[in-house]
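Left out: one protein chain. Kept in place: all the others.
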Amino acid sequence: MIKHLFRRLSISVLTFGLLIAPTLQAADLILLNASYDPTRELYQDVNRAFIAYWKTKNSGDNLTIRQSHGGSGKQGRAVIDGLEADVVTLALAYDIDAISAKAGLLPKDWQQRLPNNSSPYTSTIVFLVRKGNPKGIKDWDDLVKPGIAVITPNPKTSGGARWNYLAAWGYALRRNGNDADKAKEFVIKLFKNVSILDSGARASTTTFVERGIGDVLLAWENEAFLAVKELGPDRFEIVAPAESILAEPPVALIDQVVDKRGTRMVAEAYLNYLYSDEGQALIGKHFYRPSNPDIATRFAQQFPAIKLFTINEVFGGWQQAQQIHFADGGIFDQIY
Amino acid sequence: MQFRLKQRSVLPGFNLALGYTLLYMGLIVLIPLSAAFIKTADLTWTEFWTVVTTPRVLASYRLTFGASLLAALINASAGLVIAWVLVRYSFPGKRLVDAMVDLPFALPTAVAGIALTALYAGNGWIGGVLALIGIKVAFTPLGVVVALVFISLPFVIRTVQPVLEDLEAEVEEAAACLGATRWQTFRWIIFPAVRPALLTGFTLAFARCIGEYGSVIFIAGNLPMVSEITPLLIVTKLEQYDYRGATAIAVVMLVISFLLLLLINLLQWWSQRRHAT
Partner (left out) sequence: MVLASPIQRAITEPPIVRRLLIGLTLLFLTLFLFLPLAVVFYEALRKGLGVYFAAIVDPDALAAIRLTLLCTVIAVPLNLVFGIAAAWAIAKFEFHGKSVLITLIDLPFAVSPIIAGLIYVLLFGAQGWLGPWLAAHDIKIIFAVPGIVLATVFVTFPFIARELIPLMQEQGIEEEEAALVLGASGWQTFWRITLPNIKWGLLYGVILCTARAMGEFGAVSVVSGHIRGATNTLPLQVEILYNEYQFAAAFAVASLLTLLALVILAVKTLIEWQARQTRRAALAVRGETE
């Protein structure tokens, strides 16, 4: 009986295998964009628009753009380990530096190849609080008060969380006349108010929104807007601190991959499209700050006025910030 | 390690079966795992020791192994009862319950984590009730145990069940005829028969818990020194391109799990031998 069953099973397994054999569509061009988590909605729109644009310019070309999303560090590592992404659009320049340094897939000076440090859009870190702001949170100083529950992802695993951390540090540093000890004290107090460190920005948002935990969520500005829009304008509001960090998520072409796959032209056009008026408008629509000043003014009223400092001004660039704050044994490790 | 037949057996196929077992295991498990060990060899002994004994890493070992042990013990006792009930008793819906026991395997661990967090968080169905008596589950080490109990639930039930089914009623009847109480029959006849399977189930559940990642990170809270599990530290190191640090911790986990499993398996082998003689 069992024998019979196995024979029957093996036949069905075979037919099954044939049925589900991969069905690849004959596309002339496939582009893979490896990106970080919060850009999903943005690139869905950008890809659709760019495919239409490319079709009108190069008639007959059938372009497919594949998306891969994940934590910025995880995506960087995947590219290093052989994920054949034609372009990367990550949260931190540090992660693209790593691709260049560890795998040599693009030149060291990649960040000089496109305008604005290769960042077609910028963003910043703001606070998301519950409707009516019951704890009266106005600025960074309110976050370190006793009894305030702060939600942020883990800076070790989330790119966005590193911007959160650096924004807090930069604020404290500038408030206290560049006294690093004071800044450290401030950040330690801040993280004493954090009781959950999710691994990614979106997981933190879910903890704050769905589980109802915490008084304030530190979030990317675009994520905060999206969360309010998608998950309840009647439940949350955004609080803009007086000062925050200018987050510059960079984009880059992976030279080795595009040359191997023969996609350099379309990949370059894709990245340039992000800087075009159409691309910049989509960027604004998804609550990123456009880098083109003309388009930026068009969206100016949607963003709160925040005094922004850059990572280069305050921290001397990503390499140094990473080394001092986030590397093993760095300042973040000393908090716990 | 030496694979030599200790006694002659009339059964054929030993060489074929063992040969294939070793070959397949070598290709799928041993060679890939050795990659982790060789990668670690890039570190000097002192570097290795420093990486794997920082207080934060030590705290994560305690949580990972402690919570796993607790979850496996809970599942061993509950699993024995459940297997017994499913084999010996009948009640409405038994078949459905029986089939559903396997579901924790099919549910992606991330989904399990999300569902459990929704359930056990302060505003969840169970979490809300527990909050009334001041117990917090989600985002505490207790949440880790809950997640681990869920993902390793089927092991004990599924290993004990077939053995209970194969148990012959005659032996129990004989015991009863000889005047044994039901408890004595269970203690001296049934329990020894299911003990190897129970231990196997426990071992598997424990082993599975040690490595679990997907479900735990959602419910744990992931605070360093408090609710951070070892696999998360490995991921953390990887995200920072520290392959050597990540593999160093991975190797420690591998060695500890191997030794624990070996200990339990030796214990089982020993108890079987003692039982046989």
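The letters A and B name the chains in turn, as written, and every chain counts its residues from 1.
Please note the rule applied: a residue touches a chain if its C-beta (ideal position, glycine included) is under 8 Å from a C-beta of that chain, and two chains touch if they have at least 3 such contacts.
Please read all numbers here as calculations on a predicted model, not as lab measurements.
Engineer: When the whole complex is taken into account, which chains on show are touched by the absent chain?
Structural biologist: A, B
Engineer: In the complete assembly, which of B:Ala76, B:Leu142, B:Ile210 or B:Leu223 touches the absent chain?
Structural biologist: B:Ile210
Engineer: For subunit A, which positions touch the chain that isn't shown here?
Structural biologist: 1-3, 5, 10, 13, 16-17, 20-23, 32, 34, 37, 40-41, 66-70, 78, 80-84, 102-103, 200, 202, 206, 210, 226-227, 230-231
Engineer: List the subunit B residues touching the unshown chain?
Structural biologist: Missing-chain contacts on subunit B: residues 1-7, 9-14, 16-18, 20-21, 24-25, 28-33, 35-36, 39, 78, 81-82, 84-86, 88-91, 95-97, 99-112, 114-116, 118-119, 125-126, 146, 149-150, 153-154, 158-159, 161-163, 165-166, 169, 172-173, 176-177, 182, 185, 193, 196-197, 200, 203-204, 206-208, 210-214, 230-231, 234-235, 238, 243, 246-247, 250, 253-254, 257-258, 260-262, 265-266, 269, 272.
As a convention for this text, only the chains that are shown with their structure count from here on.
Engineer: Between subunit A and subunit B, tell me the centre distance in angstrom, where each centre is the average of that chain's C-alpha atoms.
Structural biologist: For subunit A versus subunit B, the centre distance works out to 36 Å.
Engineer: Name, in rising order, each residue of subunit A that touches subunit B in their complex.
Structural biologist: On the subunit A side, the touching residues are 71, 73-74, 76-77, 80, 98, 102, 154, 156-157, 194-199, 203, 207, 210-213, 322, 326-328, 333, 335-336.
Engineer: Applying the document's contact rule, which stretches of subunit B touch subunit A when the two form their complex?
Structural biologist: Answer in residue numbers: 51, 54, 56, 117-118, 121-124, 138-139, 217-218, 221-225, 232, 235-242, 245.
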